[in-house]
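Of the protein chains in this complex, one is absent; all others appear in place.
Chain IDs A and B follow the sequence of writing; residue 1 opens each chain.
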Amino acid sequence: MPINSNIPEGQLEDKWTKYKSTIPLVNPANKRSLEILVVGSGLAGAAAATSLAELGYKVKCFCFQDSPRRAHSIAAQGGINAAKNYQNDGDSVYRLFYDTIKGGDYRAREANVYRLAEISPNIIDQCVAQGVPFAREYGGMLSNRSFGGTQVQRTFYAAGQTGQQLLLGAYSALERQVGMGSVEMLSRHEMLEVVVIEGKARGIIARNLITGELERHFGHAVLLCSGGYGNVFYLSTNAMGSNATAIWKAHKKGAYFGNPCFTQIHPTCIPVSGDHQSKLTLMSESLRNDGRIWVPAKAGDTRNPIDIPEIERDYYLERRYPAFGNLVPRDVASRAAKERCDAGFGVGNSKMAVYLDFKFNMMRYGKVEATKQGLTNAQDSEILALGKEVVKEKYGNLFDMYQQITGENPYESPMRIYPAVHYTMGGLWVDYNLMTNVPGMYALGEANFSDHGANRLGASALMQGLADGYFVIPYTIGAYLSKEIATKAISTDHEAFVDAENAVKERLTKLLSINGNKTVDHFHKRLGKVMWDKCGMARNAEGLKEAIIEIQAIRADFWSHVRVPGASDELNPELEKAGRVADFIELGELMCMDALARNESCGGHFREESQTEEGEAKRDDENYSYVAAWEYNNMNWQMQKEDLKFDNIKIAQRSYK
Amino acid sequence: MSGNMNLTLKIWRQKNTKTKGTLVDYKVKDISPDMSFLEMFDVLNEDLITKGDDPIAFDHDCREGICGMCSMHINGRPHGPKDAITTCQLHMRSFSDGDTIVVEPWRANAFPIIKDLTVDRGAFDRIIGAGGFISVNTGNAQDGNTLPIAKHDADAAFAAAACIGCGACVAACKNASAMLFVSAKVNQLAHLPQGQPERMKRVKAMVAQMDKEGFGACTNTGACSAECPKEISLVNIAAMNRDYLKANLISLED
Partner (left out) sequence: MAALTFILKSSIGNKIIMGLTGLFLIVFLMVHCFVNSMIFMNDGGVLFNEAAEFMGNNVLIRTMEIGLFAGLFIHIFQGLNLMIKNRKARTIGYSVQNGNVSSKWYSRSMGLLGTLLLVFLIIHLRHFWYVSRLTNEITGHSSTMFDEMKEVFANLWVVIVYVLGMISLSYHLMHGFQSSFQTMGWNHNKYTPAIKMIGFWFSVIVPLIFASMPIALHLGLIK
């Protein structure tokens, strides 16, 4: 099936405005009889469910957690970008658009990204109106900070808990609709199948995780807002429950998967401490505003970091990228850390870590404070103490978190950090309307592939999730639903529902009946290791080919030796996990195939075969300026290409030097 | 490895809401002090599965102290022996070799047990749904800087909004009262100009829902705030009481 991105005609600046005014509308009376299923309750899901319910549609929202407020958007720390230009530093919609396209290494769609930048100021307004307590200046105005990959201050934040505050805003709005009866919220429900009737998405099969009952739900449209699939790697900054099951089922029912190999490895995470590790914790990118990254200049230097003199330290980001320094984009910072550690300069027990040091800026802040307080002859130790207070005010919760996890005090000695899987730019392929190639099936937020190209800039995920949910889907869904007003609700006794439910039932029974000798986590860890080693920060053809074979072997082993205890008619977390891991294994294979097919380096995807002499990523625009949209066919895949055109931006080798 | 621990665990096992539960003893060996408490549970569960036993069901998700899903009552305290953290942030270095650790679910009639250590906190969602919001539809908003908000107000609103809805306050309170949770939301919005139009209506509706859910009344013991992983202040409860009185006795709104 050929793919059509349905990008409206016209000038880039006018596309959305004009299109918005011409999308067919659904009249309020008809909205009441149109049902929409929203899977996931994070920023995209909660925002979409709320906004659609406000318009009058009948909405059901599903989440696997015990409450929609738990969705992993809540863990986003640093902030949310918006082209408000409150700082008068030259920001504009075009600049946010430009930074995002460049940050994504020219692998995102111009029209989508421009729309995102255009909408971004409205998101801030909406959140402020909901009571989101963004940081403020003394004059009462909104405060901004800087983030990686940009040279303006456009990031709005609420301490180190911006995601939490935005999600709770969306969650409150959602609960308001639930309270009014316009959204039916189904917590502790997991979507396990999509129901497609005559080529259109018409419903889902969901499992009530408490009773184990399988439920059939009809919808005129199905919105998948289920987040990313970073947990393919086992260890990631994702929540334990974050999974690909919803989008993977959709993919297997015909939805194309876009750029599956585009994974973001975040440079500043707390390093792995042992085999028991179940997840990795991020230290916000905002820390790079005030922390300087370094390793000892001499390989294998085991001295205590505070004993290593300035001259024997290598501030490698500042050395390699003088223009952006410690604020280079995530992919660049991650690779640079890996390069140093691989070369033997890593620190800590595992030697797989670099230092993130705040002392320099603590002294700088301390001096400012000392001046404010009129302390003219302050000792260095006094200045440092004052500086620590300033840093505490800015990042206290992150420093506490670091201390909890490592048992070390980051105010006294530098943090040790290492890159970890954080976000997946890939996801279901969607058109300009956020609809997949299966009519009636949409993907929003991290679940789609759309706006971040090959690398996402910091503070852009929150922006995209809320943009999709609050300001895109309420308009674009009209293009489809206006043609569906004549469709009566389809009975869930329809054979498509029965078949879908039976397929789910069969699979659950199969998982429970293998009764092998290895736990689900065993397979998940094995998969994660293959993915991290061979489809992680650096990839090559040979490794990827091996990985595909290894993953296929893991899959075969899983389906013959996994042990899932308990029954299907009760709360059974192991059964839930087994289903998710089974999907991760399949998706892992596709990720490796995609990485293998893309023989260029771009953003987070670094093919060792394609690098400059200085070891920087080398794009191949001639051959790879496209979105890879993979079509599923019984564990085989065909790639469709959506060519990317850049009419409004001069495509260039990305440089942060 | 040196420093690793052997521990005895006494864990609440309960098949479902209807059956009765009991504490069951388990032994775990060679636990690293760098493990988180939940990773120690992972080790135990792996072991139980391998042995063919039923693993322990417990709620957890983000494992970085922000989603509010983890909820264990450890050695007599919600989220365990350390202040200002959640169960998932508790690390085994807080325990010593040979310790016996008792793990129970949150206990409150408003939080029925679903299985083992998993409880139903849907009551919190319903309280938010009753009034814990600002009624502003998407697209209604004016520019974010139109209404200046003094920094101390924004900070106070944020401090209240830091609540993660884990329910430790209810678990800690001898009356299983939800006042700290409810007051945190009431007070967050009461600090902001955007929250004013519905201020009186909100506090009445949320308190009414809280009472309906069967939580106890507040007797100001302060246990909620002391055990709160986000250290939400008791000042919020006083402020809510004030608003509640005002809403009922002074305000002309219905």
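Criterion: contacts are C-beta pairs under 8 Å (C-beta built on N, C-alpha and C of every residue); 3 or more make two chains touch, one makes a residue touch a chain.
These numbers come from a predicted model, not from an experiment.
> Looking at the whole complex, which visible chains does the left-out chain touch?
B
> In the whole complex, what residues of chain B lie against the chain that is missing from view?
23, 73, 75-77, 102, 104, 107-110, 172, 174-177, 207-208, 210-211, 214-223, 226-227, 234-235, 237-245, 248-249
As a convention for this text, only the chains that are shown with their structure count from here on.
> Give the list of chain B residues in touch with chain A in this complex.
The contact residues of chain B facing chain A are 15-16, 32-36, 38-39, 42-43, 45-46, 48-50, 52-55, 57, 59-69, 84-85, 89, 91, 93, 114-115, 118, 120-122, 124-126, 128-145, 147-151, 154-155, 157-158, 161-162, 164-165, 188-189, 191-192, 194-195.
> Which residues of chain A touch chain B once you look at their complex with the stated criterion?
47, 50-51, 54, 65-72, 74-75, 84, 86, 122, 124-142, 158-159, 161, 163-165, 168, 171-173, 175-176, 178-179, 185, 187, 210, 237, 239-241, 273-274, 276-279, 281-282, 400-401, 404-405, 407, 470-471, 474, 517, 519, 521, 563, 565-566, 570-574
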